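Here the complex is missing one protein chain, while the rest keep their positions.
Let's look at subunit A:
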């Protein structure tokens, strides 16, 4: 279970405050969707949870299964079971995708006191999982994300998630850039991982993804906070009417275009 309480975050080197007292509880086994206007702080939330530099937590906490994430190094958060599928996956020239994944899988196993995966077992597993996501062997050999199309990068994120088997998965706009078929593949990949021990935060702008990955809870985020929480019908409502009414009800004036 992930419990975020009263999270306040500002940029480290600027006065800009982005998260302004965010509360969120994600129970084990559940899928939560977060929707919200551009710039409301969704990616910032996922970066802060995963430990990216450049942000300062001025107040609040984020506890995953009893462990305070905000005190941990990024690698320790990963070993504790947190995974972020990036909105903009990072290219790493010179590091092979396969080497990267094997290093990550074994580093996490080591941190948890488990034995490293043998190369044969690793290969077997990655081939099967890559195949399910229609990622071909040639892409596994290439440097991480270098020269990958937008959709390939997103599928590569889901492959990493499938290999690392995290407890708490955050998907930041994984659907953007995916064609209809790829979206299906990704959703199938996510659904295959659903289990009573694993939870998801799915950040998206579109109801379409939520047709495939059925959320238990939907949150609307704006101006650094969760404004409203409801069931799947909330996403449908936003799809139909936009955010204006919700924002107005909370006294937030939509910025002029």
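Operating definition for what follows: a residue touches a chain if its C-beta (ideal position, glycine included) is under 8 Å from a C-beta of that chain, and two chains touch if they have at least 3 such contacts; residues count from 1.
In this text, contacts and distances are computed from a predicted model.
Taken from the listed names "Fe-S cluster assembly protein SufD", "Ion-translocating oxidoreductase complex subunit C", "Putative spermidine/putrescine transport system permease protein" or "Xanthine dehydrogenase family protein molybdopterin-binding subunit", the protein name that UniProt assigns to the chain not shown is "Fe-S cluster assembly protein SufD". The chain omitted from view is touched by exactly one of A:30, A:43, A:108 or A:204, namely A:108.
The chain that is not drawn here is touched, among residues A:1, A:95 or A:117, by A:95. One of A:29, A:60 or A:74 touches the chain omitted from the figure, and that residue is A:74.
Touching residues on subunit A toward the chain that is not drawn are 50-53, 73-75, 77-79, 83-84, 86, 89-95, 99-100, 103-104, 107-108, 111, 143, 160, 164.
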